[in-house]
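Incomplete set of chains, arranged as in the complex.
The first chain written gets the first letter, and so on, giving A, B and C; residue counts start at 1 in each chain.
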């Protein structure tokens, strides 16, 4: 960290800050200008003490130079992390597409959809059993019964499955039935949930929150990793801005920025990211071109019957066409799909 | 809800939508213009079916006319809800000030601070035992031990206490030791947590999330109320915007808008809302003038020793001065404090 | 427009609103529900009267159904507008790349850069003569002298040139020397400037403002078109959000949404959109995949000597590599470049 003292801070007052730096076990690098004194405090995890220095009256502002996350950073691990989900490799040269309905609604529809998306090239099946809904009066998911339907899909189609956990208890439950545990956007800073996910052995797909910065997303990944589970997949899914023509603003800038900062795989959810069915395929293509390692897409055979997110679900036929187009773009980028 | 069909939708296609409205048990009100057909679907909780209609190709867009929350709305209950916390009435004519450190750090500092803020006029003591911190490497709170220190403060000073719960388990635990259970900004859409809070008998202070709309905040309150606990206190604490001169952007517009839409008490947290110690008092005054029923303010006797949020904590002396100023403004507004 | 009256509005009060609709020459479509009355007011440019009805105490809210812009809309003109700039066609199947330095700094550097970008495949040369800078103490551009250097580039290389106009007077001046007049993000709602641009015969590239909605951008285009100049090129260049890891948040959602709503060409400026040199090429590729008709990219032979925007300027070598990659992606999308 670099501490910049207020203009006109006396030498005596500056010395108090320097003393504090030393007391915490850091070596201070002091630059005294005519008006301004700057104190460098370089070392492991100095940012833990950010609040302490910010609370001092003589400190004007603080710049971080070390990253506050460590295990998630490229400095910690240079090469890309590739996560193996029953043979499907996430984070390598092959782009991975997960698809399925927003919510698991019945055994039959789940299986029907899985067969359709599998035939088009999806390699992982998605479907929510526990649904975070903004209103308490809307469909909340089938719970464990939904997870059983996912297991059934897995057995019949061979596709690994992913589903969301919203509470500490659900983390183990989802881990029991599914291949990947999803942490949703609304829970990206639910730290006990993250820690519990960190105690699992199954991979975790962590979605960015609608007001989460890239730095905070990496800190949330660090929460999971700090408990020993290094198999974290990050997922951009749109942030909240003033623009109201789309459901969210898909922040594709985040893809190259994340790929630079972290070794973890980065996926994109274009369905939530734009929220309008007819534009989902376009944004899926853009996501791949932005360097995403994979996509998670909502597909429903009859969206008007879907119990949630119908307006943004692709029809199976649209998904099929999209997969062909994605193949062309992947090739142009020197990747497989 | 009002369904506006796409320009050029044929009468036959429009009839399909009308048929669907009827099938769901609603009476359709149809207006056919030259280009556009509008279908009113008026009745209880029609918004549950929003997704169903949005997913239909012929529906251009949907406007809501009923509010998606019910128990929290002024339509449901006209007069203000006043919540009695061991004699302290929240939501009435008297403005309520809660104060204390961000985190409970030790038995001694908690008690020292409580005595200081109590002497200045705070009527409820705040202090976190479970702390949601963006980094896993910073102080995470004392846990149950912290709650015991709060109980000790309560016994000695007589001040009711409030503390945050971050997990379903902590809800009961905080409820055991404290008078008010706080749900923090990061958990405002942690629906299982909200439901658990709804099963308690203790009042709940629900903070707005940093990207939560006013409507979503009221829906989150509805989650708690739908489980039977009507004692919900709302709290504005700053939203996330592009402005980086302050920690958050305190949205005081939300105060009159909420007071109009809901009968629940509305408080403001100016400490997080601006995040800069020297401006907290000013924003506390503005909050009162905006019609807030109370304030929750961070105070620490030695902010530079605080383990979190030191930079925005008032010194006890500053808090004392503020309470005097607030008294004058409350009077000017025809309220007590 | 659809007017929804407040719950409990009496029939008599509702009739006042209906009378007003008739008085303004519209036919009202009235739906009376148990609690709520809805009045459809369908017809040409009803949105002009939005304020009038919003100001009435009995009107709860208003939904627009017609688009407030007309000439810019797909309803007005179904097929894509293709703008011919001295043989370069913008808005057709061929993707157009404009490149050059942020500012024209000298005759030599301008020419050197133009030759380099032209050799790599750029078909239009960009360079600012009038620079909107947030500080009055930084380089403000060379003015007319800069325009002359652009004309020199045009003569020697044959590349059409584009430059920004910031005032009504500069519009004519830029139009005299350049092939395309640029209206910058900060002037997107400078209506007198837009009207002046509308009186020109040269094409206008209109950049989206950092807080401009898609609807407002189209209304600004409508200002230009309403004066008779239909040759408007829209350009997404990043919006302002809470994310501070990048200079702006490039809103690629805007590309398919705009292409659906308007017949005008849509370009993207990835240089400002992310603001970090090493990620500009990635976002250029994503922009093309999102369906952009072209790109405008900052290139400088020696960015550390650039008088503005050095940090986001590509090196000529990087630009060359990018052009090759773009060719592959364009092909995969069935387009040329």
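List of remarks:
Following the convention adopted for this analysis, a residue touches a chain if its C-beta (ideal position, glycine included) is under 8 Å from a C-beta of that chain, and two chains touch if they have at least 3 such contacts.
Keep in mind it's a predicted model, so treat the numbers as computed, not measured.
The complex is a homo-oligomer: 3 chains are shown here, and the full assembly described by the structure file contains 4 identical copies.
Note that only the chains that are shown with their structure count from here on.
Chain centres defined as mean CA positions place A nearest to the mean of all protein CA atoms. Taking the mean Cα position of each chain as its centre, C sits at the greatest distance from chain B. Judged by shared residue numbers over all numbers used at their interface, chain B and chain C contact each other through mostly the same positions, with over half in common. Separating the CA-averaged centres of chain A and chain B is a span of 26 Å.
Taking each chain's centre as the mean of its C-alpha atoms, chain A lies 31 Å from chain C.
Residues of chain B in contact with at least two other chains: 240. Those residues of chain A lying in contact with chain C across their complex are 211, 213-215, 239, 241-246, 249-257, 260, 273-274, 276, 278-279, 282-283, 285-291, 325, 328-329, 331-333.
Contact residues of chain B toward chain C in the complex are 2, 4, 7, 29-36, 38, 40, 42-43, 60-61, 63, 65-66, 75, 240-242, 244. For chain B in complex with chain A, the touching residues are 45, 47-48, 51-56, 68-69, 132-138, 140, 166-169, 186-187, 189-193, 195, 209-211, 216, 219-220, 222-223, 226, 240, 277, 303-311, 313.
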